[in-house]
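Here's a structure for you.
Every protein chain except one is present and positioned as in the full complex.
Note that the chains take the letters A, B and C in the order they are written out, and that residue 1 is the start of every chain.
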Amino acid sequence: MSLILLAEQTLNGLQFGMMLFLMAAGLTLIFGVMGLINLAHGSLYMVGAFIAAATAAFTGSFLLALIASLAAAALAGVLIEMTIIRRLYERDHLDQVLATFALILIFSEGTRWVFGSFPLYLDIPDALSGTVTLPFGVEYSLYRLVLIGVGLVIALGLFLLIGKTRLGIRIRAGENDREMIGALGVDISRLYTLVFALGAALAGLAGALIGAIQSVQVGMGEPVLILAFVVIVIGGIGSIKGALVGALLVGLTDTLGRFLLPKAFALVLDPSQATAIGSALASMAIYILMAGVLILRPRGLFGGAAS
Amino acid sequence: MTEPALAVDGVTKSFGGLIASKDISLDLRPGEIHALIGPNGAGKSTLIAQIAGGLRPDTGRIWLEGRDVTGLPTAERARLGMGRTFQISSLAMEFTVLQNAVLGALGQRGRVFRFWRPVMRESDLLSRAEAALEQVGLAEFRAVRTGDLSHGQRRQLEVAVALTLEPHVFLMDEPMAGLGAEASRQLMGFLDRLRDRAPILLVEHDMDAVFALADRISVLVYGEIIATGTADEIRADPRVRSVYLGAESTP
Amino acid sequence: MTRETALNIVLMAVLLAVPLAAWSLDEPFVITLATRAAILAIAGVGLNVALGLGGLVSFGHAVFFGLGGYAMGILAHHAQTYTPLMTAPFTIDGTTSMPVIWLVAIGVSVLAALAIGALSLRTTGVYFIMITLAFAQMVYYFAISWPAYGGEDGLSVYVRNGFPGLNTMDPIQYFSLCYGVLALVLLGVSRLARSPFGLMLQAARQDPERVEAIGQTPYRLYLTAFVISGAITGLSGALFADLNRFVSPTMLSWHMSGEIMIFVILGGVGRVFGPVAGAALFILLEHLLGGLSAYWHVYLGAMLLGVVLFARGGLYGLLAGREVAHD
């Protein structure tokens, strides 16, 4: 095992983490401000990917596809927020889980009805394909490097948005005391719709970006959704910083676990057994991480506000 | 001299830079009502939480009947005889009034991990629950859903639940709050008699009640006890006068 | 008699009458559907102990369902292939006796629930929901990649296991057995709901502070409820695997956890008989809608949404009105 390979795997972990962050940031915002568990967040990710694929097929432009995915996911977010989600804010977690579980069923089969049962095509633009050579001779995919960059930019943007803008102040106020901002004359239902749309747009963008290197198909949102939940629970629900740290932790644990665990077992077991056991353990690794964090810090790494 | 039923010994608690309790010492002697008063934000809730077990003091000790309970959890203190009523009613709102009272009796009796016999058929629990309801004047409401009770009735039920615990010490956090004049008078009469059964540490805003009932009063200001004494001593205390006459705008 | 009691009686009577009618009309598949409903109802009743009585929103009950299933699958597999389960330090053989399998399923579930519960109950709220999900996912991935018992392919058992005095391969006899187990479980849980433990547990759901103030520890109550809940769900898993003569990791998937939760919600959270109504309705919907359109999940989702948004309290809430506190 060379250091170059290890460096490349670390980059892979970072990139995976950054994409998880895009999903997790929306989830954690929505939970922090509105106190809502949104299982349908993965469906918005799927909507983003499908719309991007359809737009790219129609116009041939990746940029337009990204914009369309943002817009479509935000629109879908606004739509379900205004018709369904806002009825759930005052409900307990159980109702929220169930109602948004129902939304997953509707979104998945609805998408299949519109787009058919076969995966769609979405590819990275030519300008971003190929690899670049980084210092120390690490050859790395340009697109993945761009993904890391996009993730960082969006993370920075979110910190600025939350920290410096009026919307951000309201969002923070909403996290601290929901009744209070209403009393201060902020139009709370508009704020909620806005936050939900923001979360949805981030999920849609993630779907489009990831769709270009993965398969755009029905049900693609579910594995990501569960990972995003793992991320925000590790980071502490409601905390953007927690989402970032959690996402990177999960991304690195998963990628390096898959890479290193089989090798570690190979030191003591015969190769095929080691591969089997090592990969079995690797697929459980992030859940073990999450359980471990929660046992030591029941409210996650940066949690502390309401449950 | 008899041992105090409850003693707070040099308790300090701070949250970040804010000192909520500053070297507080007070005791509760058998047979007395000891009232704790102070303006809003003086740290009464923090102190009660430390006595009841929800908060752990940074330094200092809590003694219950000569036993150090500082490190014990709330449930353990309750079993050792600390009977508490809450400032904001803490009752099972979906239960009937009687079920809440039985709950208290069950908590006191223990043997909770029984899974078969209906609890509402256990005559020892029922009779204790009904006796407690009788004493606070809620007997006729026994079948009412607790969530449907008036605010005042919930306060009475709080006291009734505390009674079923047969505690050695009562810890009452504003039992009069929200009660009408008539109900207040009844409850005052009741507490007056109750002190013979077990002493009461009473946190209360109703000054008439405090001065009428309390054997001793402690005044808590900014996390510190500035005076302890009989009603007359407190009335005469210059520091108390300056705090209350200077700051007291709410009765 | 309250309306809820009347509804309970009608519900159980219908669940018994339909398969009996189907039996006399020689419609074995309807009996199979009813058996499935009865078994899934047991899983729901189990979850309801944690969810309805204790307020513990477990999103990982598929663990117990699946472990119960695997207890059946593994024991029967070894018995049918005449290979011992283990040889050292002493020999354990497989078995095809349902009572033994049930005991093992319950035992395994109790151990798992103790471990998962002890750790998960340190958290509350969303964290609890998610950590139970995480434990379920862990076991799920383990089951998929562990080759000894079929991995993702699962484990087929060619003949249903035996129960003394019954021919379990006969649909109506197996139904009767499952119905009997359901009735016993319902009896047990409705006793439990009114027992000292039940009262204290429900108080802990409504106000844990109150429970502490009267000298009890919510954690112990929750953990006990979680274990009982897991044990019942594990038992239903063993029955379910025997119904299908097959067990696979799908029994452990998070969709399964969601479905068990749906039974409870459809029926009415906290109503002892609620999951029976919920599971029966779910099976009925699956059967009717599934034939209607390949996109039937859309309708299922819409119905579920309707129940959550507009019919709080589920079927029981609609039909029996607000829950009556029972003295």
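Here is the rule we go by: a contact is a pair of C-beta atoms (placed from the backbone, for glycine too) under 8 Å apart; a residue touches a chain by one contact, two chains touch by 3 or more.
FYI, contacts and distances are computed from a predicted model.
Chemist: Report the protein name recorded by UniProt for the chain absent from the figure; options are "ABC transporter substrate-binding protein", "Heme exporter protein D", "NADH-quinone oxidoreductase subunit L" or "Membrane bound protein complex subunit mbxM".
Modeler: In UniProt, the chain excluded from the picture bears the name "ABC transporter substrate-binding protein".
Chemist: Which of the displayed chains are touched by the chain that has been omitted?
Modeler: A, C
Chemist: For a quick check of understanding: of A:41, A:93, A:170 or A:258, which residue touches the chain that isn't displayed?
Modeler: A:258
Chemist: Thinking of the whole complex, not just what is shown, which of A:216, A:237 or A:289 touches the missing chain?
Modeler: The missing chain is touched by A:216.
Chemist: For the chain left out of this view, which of C:122, C:220 or C:245 touches it?
Modeler: Going through C:122, C:220 or C:245 one by one, C:245 is the residue touching the chain not shown.
Chemist: Hey, which of A:100, A:141 or A:239 is the one touching the hidden chain?
Modeler: A:141
Chemist: Using the document's definition of touch, tell me which of C:32, C:97, C:124 or C:173 contacts the absent chain.
Modeler: C:32
Chemist: Considering the whole complex, not just the chains shown, which residues of chain A touch the missing one?
Modeler: Contacting residues on chain A, toward the hidden partner: 1-2, 4-5, 8-9, 12-13, 15-16, 108-109, 112, 117-121, 123-124, 129-131, 139, 141, 143-144, 210, 212-220, 223-224, 255-256, 258-259, 262, 271-272, 275-276, 279-280, 282-283.
Chemist: For chain C, which residues touch the unseen chain?
Modeler: Residues of chain C in touch with the missing chain: 14, 18, 21-22, 25, 27-30, 32-33, 36, 141, 144-145, 147, 150-154, 156, 158, 171, 240, 244-246, 248, 250-251, 280, 284, 287-288, 290-291, 294-297.
As a working rule, only the chains that are shown with their structure count from here on.
Chemist: Based on which chains are in contact, what kind of graph results: line, ring, star, complete or other?
Modeler: Contact map by chain: line.
Chemist: Between chain A and chain B, what distance separates the C-alpha centroids? Give it in angstrom.
Modeler: Roughly 49 Å separates the two chain centres.
Chemist: Could you give the separation in Å between the centres of chain A and chain C, each centre being the mean of its C-alpha atoms?
Modeler: 32
Chemist: Distance from the CA centroid of chain B to that of chain C, rounded to the nearest Å?
Modeler: Computed value for the inter-centroid distance: 43 Å.
Chemist: Can you list the residues of chain B that touch 2 or more other chains?
Modeler: none
Chemist: Which residues of chain B touch chain C in their complex?
Modeler: 52-54, 73-76, 78-79, 84, 86, 90-96, 98-99, 102-104, 106-108, 110-120, 122, 143, 145, 161, 165
Chemist: Name, in rising order, each residue of chain A that touches chain C in their complex.
Modeler: Interface residues on chain A, with respect to chain C: 31, 37, 84, 87-88, 91, 93-95, 97-99, 101-106, 108-110, 112-113, 226, 229-230, 233, 237, 276, 279-280, 283-284, 287-288, 290-291, 294-295, 298-300, 303, 307.
Chemist: Give every residue of chain C touching chain A within the complex, in rising order.
Modeler: 51, 57, 59, 119-120, 122-127, 129-131, 133-135, 137-138, 141-142, 144-147, 254, 258, 261-262, 265, 269, 295-298, 300-305, 308-309, 312
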